[in-house]
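Apart from one protein chain that is not included, each protein chain of the complex appears where it belongs.
Every chain is named by a letter (A and B) in the order it is written, and numbering of its residues begins at 1.
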Amino acid sequence: MTFDLNALQADYPLLFEGLLVTLRIVGYSIVFGAIGSVVLCMGKLSGKGPGYRVAVFIIDFFRTIPEVVLIFWVYSCLPLLFGLRMSAEVSGVVALSLFVAANVAEILRAGILSTDRGQLEAAFSLGTPVTTIWRRIVLPPALRRMLPNFVNFLTELLKASSLLSTIGVAEMVYQATVLGNETFAYLEFLTAVAVLYFLLIFPLSLYVRYAEGRHTKRISR
Amino acid sequence: MTLNAGSEVIRCTDVVKRFGDFLALDHVSTSVHAGEVVCVIGPSGSGKSTLLRTMNGLETIDSGEIDILNHRLPGPRRELETIRRRVGMVFQNFNLFNHMSVRDNLVLAPMSARKTPRAEADASAEKLLARVGIAEQIDKYPAQLSGGQQQRVAIARALAMQPEIMLFDEPTSALDPEMVNEVLDVMRDLARAGMTMVVVTHEMGFAREVGDRILFMADGQLLVDAPPETFFTAPSDERQKTFLSKVL
Partner (left out) sequence: MGLFDELIEASGGRYIRAGLTMLLVGAVVLGLLSVNWPIVKGLDFAVLWQFRWALLQGLVMTLLLTAAAAACGIFFGTLLAILTQVPFAPARWFAIGYVELFRNTPILVQVLWIHFALPLVSGVNTSAVVSGVIAIVLQASAYFGEIVRSGIRAVPPGYWEASDALGIPRTTRWRRVVLPPAFRIMIPPFVNMTISFFKASAILTVLQVGELMTVSTRIANAVFKPIEILTVAALIYFVFGYAISQSTHWLERSLAKREGR
């Protein structure tokens, strides 16, 4: 059997619909996850107390369990436990938001803690107010340092979103497998989604590599 | 400045600082009077930086007392901030805010901590940079300056808060030799203008010429406190003699 582009001709709009679903879910999870990540990050930075311990556990837990397990758990257990009705897509957003919150919290924390001690010493020795220290001295360089990590995580998130096909969210991979099952043109559809993912992710990876290369150069200078 | 010449502005009493089991400051007592220039010298690891850093609360102490400008350390957080605004500090590695222009480095603290209006802070920044001899660099970023220029910016930045005391921690140690003097000149001018200064330094010539008193530290202890002439010509302590024989 050979690659047959005609197989794609009729059904490619469904793949693009899948792409839009992927992007929409990723977008929502970033928004909700970002809110969660700030709370978790504050919890972990606060250094002691129940909030700290719970934040540390949540971060470790959701960074360590496989994303598929998280997705299945949210999809099949959460509605039962709370007597809710949740569509697959909502479950997917909930699961990925937890995934984002835990990972971004860790990126934020690491970025903030990598602030040069000397900068803090200087700021303190001038008697700079704490809000100014955060706003002008800690956060701007920290966020800039974190940017490659954020983008790198975004590539992970895009890849993880493909797992939502396992609970029937109609994103790209789901569309491809359904179309594959219908037409037996697995080769064409699966290759097409692979190409779409590559086009989506590769530029981000290139940026990460470029940014990190620049960073190491700056350090070794 | 605003202080009566000769009044006591810093007093350390039996200050002890530990890092784990390591005794970094071993019952250090001393005092500094307004207008004085006190130079602290001693071998590496003897606790000079630590002593200096306790004087604006960058390092907490385990026992003893430190009185700065009539405030007691350790004290409440608000007071600590007040003290730090009145005590300037210059670091070995400059610690300029690299992501800000020279101007922003100078105006950030006055504008946020003292609510100085922008125009006034700007004018004062320009004046201070002129005073340390780099007025034309005001819109550059720290990375575009030489080490000596960066350190002079750091001094100007500390002065922008109009401190009553200046602390210097080996301000010339990270500099290439040809840049040492431009920084020492600025410090010399500052001393001449009556600034109270505590200077940790390895520049014996500067200590001898500018210092009113020399403190010698070793192993966390303050061993000698003497005027420069006595200190350099009539050493009284064994470790001081060894140290001087190595550096002079």
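Basically, a contact is a pair of C-beta atoms (placed from the backbone, for glycine too) under 8 Å apart; a residue touches a chain by one contact, two chains touch by 3 or more.
Please read these numbers as outputs of a predicted model, since none were measured by experiment.
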| item | value |
| --- | --- |
| Hidden partner chain, touching residue among B:I10, B:I41 or B:L58 | B:L58 |
| Interface residues of subunit B (partner: the chain not displayed) | 58, 60, 77 |
| Subunit A, residues in touch with the chain not shown (by the definition above) | 1, 39, 42-43, 45-52, 54-55, 60-61, 64-70, 72-73, 76-77, 80-83, 113, 115, 117, 120-121, 124, 130-131, 133-134, 138, 155, 158-160, 162-163, 165-166, 173, 176-177, 180, 186-187, 190-191, 193-194, 197-198, 201-202, 205 |
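We adopt the following convention: only the chains that are shown with their structure count from here on.
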| item | value |
| --- | --- |
| Geometric centre distance via CA averages, subunit B-subunit A, whole Å | 47 |
| Interface residues, subunit B side, partner subunit A - complex | 56-58, 81-89, 91, 93, 95-100, 108-109, 112-113, 154, 157-158, 161, 167 |
| Complex interface listing, subunit A residues touching subunit B | 116, 118-119, 121-129, 131-132, 136-137, 140-141, 144 |
